[in-house]
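Just one protein chain is left out here, and the rest sit where they should.
In order of appearance the chains are A and B, and numbering begins at 1 in each one.
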Amino acid sequence: MRGLWRVIAGLLVFLPLLAGGVYVFRAPLVGRALETGLAAAGFENPVVRVEQVSFRRLEIARLAAGRDQASPALDLRGVSVEYAPRRLIAERRADRIAVAEGRVAARLSPDGAFSIAGMTRAAERGGGEADAALPFGALSLGALRLVLDTPAGAGEARLSGAFSPEEGGAFALSGRAAALGFGEAMLTGAVVEGELALARDGAVCLAARLAGDVAAPQLALRDAALALDGQGRSWRDILAGDAGGLVFAGRIVVQSADVPVAESPLLAGLFADEERPEEMLSLAGALDIVYGPDGFSLAAAPGAPPALEGAGGRRLAVEARGGEPLFERRGASRRAALKLSLTRAPFDGALDATAVRAGDGPWRFDLSARLPAQTVAGAALDSLTVSAAGEGSAQGVAATLDVAAAVKAAAYGDWRVEDAALRGALRAAYDPQAAAFVLSGADDECVLLDRARIGFAEGRARLSEARLCPGEGLLLEAIWRKGVEATLAGRLEARAASWRLGQTRIEGAPPAVAFRAHYDPLARAATAAGSFAGGRMTLNGAILAADALGRFEAAANEEGLRATASLERARIAQTGAAPMIAPVLAAGSARLENERLSFDFAASTPAGRRLGAGEGAHDLRAGRGAARFATGRLDFTPAGLQPAALAPVLKGIVGTTTGALAGDIDFAWGPAPEDARSAAAFELFDLTFRGPGVAVSQTAGLTGKIALSSLIPLATAEPQTVSIRRIDIGALPLEDGVVRFALPGDETLRVIEAEFPWFGGRVGAYDAAASLSGGAAFIPLQANEIDLKLVLEFADVDGLSGEGRLNGVLPIRFEGGRARIEGGEFVSAGPGAVRYAGPAAESASAAGEQANVAFSILRDLRYESLRVLVDGPLDGRLNFRMTFEGSGAVPVNEQFVRAPVIYRINLDAALLDLLNQAVLSSDVRRQIELGRQSGQEARDRRE
Amino acid sequence: CTTVRLEGGDKPIEVNLNVKIDQEVRVKLDREIEDLIAENPDIF
Partner (left out) sequence: ASPIIEQAKADCVIGEQADGYLGVVAGAAASDELRREVRAINQQRRAAYERLAERNGVTVEVTAKLAARQLIDRAPSGHCVRDDSGAWIRK
């Protein structure tokens, strides 16, 4: 801006030159006198060849002066002076001076002193002559060649025209200057052409056309064609050496100018366009200038605002803001107010800015920009509004920004951002040397991302109410070189986020991510690294991952995304109020490379007990993956690891457990839910636990290998075999059995064959079904080749023995946590015998004749057929109804006769008691007491 | 605890022996149950 004032000053320097020329003619008319006069006036080697002198005219062929005689600095030809002798002598003023042609070389020194061929005159208001009237009535110049050497550069011009102090006049000027300096701007290779009209009333009317190259700090113009026309006031003051009072108003029109982008860093930023880097812009437009004593102002000429245009309609125009001038200098303070309207430079939009500067302090500016919906560098914006206030100077710009942006869709390689709404307060700083633009958080203000949908390949993420906060200082450092190199660091949190790829859906509250990311435009590659903590997200609504803690590194370029993550800890649980598996702690690491995710992990209980480790891989594009988890040997101890704690689904089914288990579990999944498959191989080491359920008091020594073809639902491909050391169902202990079973996958357990040795024979379940969820079950046990001798030995009733073979069925119904035998029946295979000579027999004989007969038969009851019916709860009183058909010794007249007998015994007792008897056999007295009581009760019932 | 019916003749002798091993409810058990309930509030 400051340069323009100098333009005017430079042009107006011709006026004192005029005065100098006239001053020369005030000298005495005659050649010699002229020469001495010239010499007196300081001109070196003045030569005056007078051609003709008359009373009223003086014709000078040549008037020259200057140090170098061969080419004198002052060399005028055909000079004629008309005068009235009286006025000449009295007022030392000629009537008319005319110069046919000539050459004048003048020099303007830096301090404004003006010299021609040795004659110097201070340009400022010094020097007395300046106050006197001009020494001629009228002056006319034919074709004067003017060489001007100013501190701002040298130039040469042809000057012609006529002028008189009273009437004014007009001059035409055309010339060239190697370099003309105006403040920091330089006009090189300038061609100047202009007309100057000086009206009687002192008004100066100037019309000039300038062409050449302009070099300014932030702007370079090539082949610029400028036009200047305007009028000022008053030339009389200037001629009187008082240029201070000049008032000038005019219009500078830039018809055309080429603007090489490379040399204008600021423009490079605005017009940087990776696809078609802009080489050359064109500038056109007009500025209205008003120049006054205490300052000047520049306004955009209506209808022709200065505008920079590039190829393809790209345009940057500077327009007035309301009525205000674009730029104004009042004394030491400056003020600018402009509206920039941008068309794809690099985006469409209107920028409204005002700036003030006091003295040579920095510029203080305030701007707001509004960008309508458009596509900028691949991003389809809905709207962007930025308002900023700050300071700027040559060293750089610092401002606080309020940004609000709504992005409809933006794509960068495989990355897509859609429907994003962002707002925040930021601090911006621009360093012209490094062309670096730094955006940092204003104090601890965060950038709020109300919502955003981000897509990468097929994956789609959605963020809502996210905040990007200055972790250790949100730093967005963007450096404009070939494209924008940016570094972004901060902490990203969001209230909710979801990520969807094919069938996998992860949603919930994401962990907070502290990161540092960098984008390198040359390599078109981005890298990011950071840590994440917290969060609570579910995978497909089934698996919950929470309180994660870990680090990650990622690099994305044209080929795709490569990332590694190390998970220090995450709490993994099944969702729902009644999860099948209890929460576990997972730790591990993952690697992502060309769309393939591979990971390894270790699992432990929240208390830190190791559960096993696994690894797996997932193909992102195919959405297919598999993982294997090996538990290694897990030892169950009452105070330590417990199955029901690991898998709450077992609560109340598997009680306190000891022994060990090792399992290898395989998962596989694919895009469709039905692709999900799981299989497992378990090895049981002497597993002993209360249960299953309430009815079975204990299952002990479960050992064997089980191969499950599916975990959900539990299923086996073919029958599995395990051995059981002992299973206690209330009164029915079964030991050393082998169970062959299958899990059809319909939540039931099919026992193919479960056989236990029993009293010399076998008891077992064959092809029985039970529900896994522990509800009701009906298991018909079959007993084969049961040895009555062993049974009676087991009952261990004092004095009771016998032998015989029995086969039968023991149907057990499990219901409501209790087991009952329903319709148990044993039938003898072949004859046998029962013999009882226990204490109950003796006491019974005293109880009466019938009892005596009954027990004498029992002393040796041989049977051809025996049928035993058994019913009752296994945890309560069992009822045995035995029917023997055989023969027994009956007492007849002091002898025993063997007679056929149908002997029914109805025994209603708790098998547990029988067991107790086994315990009690050592205490015979008790045995009798039991006998007497039961007898007493029997009598009561009969009365 | 035995009721016996004796029938003569060519038919075989039928004997029905009812043996019932009963337990009397002991007051001691009642009190132990009371203690059991008191000491295990988490399951009763």
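Convention: contacts are C-beta pairs under 8 Å (C-beta built on N, C-alpha and C of every residue); 3 or more make two chains touch, one makes a residue touch a chain.
Keep in mind that this is a model prediction, so the values were computed, not measured.
S.K.: Of the residues listed, A:G588, A:G655, A:G701 or A:G737, which one is in contact with the missing chain?
M.R.: The single option touching the absent chain is A:G655.
S.K.: Contact with the hidden chain only, please: which chain B residues?
M.R.: Residues in contact with the chain left out: 23, 25-26, 28-30, 32-34, 36-37, 40-44.
S.K.: Using the touch rule from the top, list residues of chain A that touch the missing partner.
M.R.: Listed in rising order, the touching residues are 577-578, 644, 648-649, 651-653, 655, 690-691, 693-694, 697, 730, 774, 816-818, 873, 875-877, 910, 912-913, 916.
Rule of thumb we're sticking to: only the chains that are shown with their structure count from here on.
S.K.: Return the distance between the CA-based centres of chain A and chain B, expressed in whole Å.
M.R.: Once rounded, the distance between the two centres reads 78 Å.
S.K.: Given the complex with chain B, which residues does chain A contribute to the contact?
M.R.: Of all residues in chain A, those touching chain B are 840, 844, 847-851, 853-855, 857-858, 885, 887-888, 890, 899-910, 913-914, 930-938, 942.
S.K.: Would you tell me which residues of chain B are touching chain A in their complex?
M.R.: Of all residues in chain B, those touching chain A are 1-6, 12-24.
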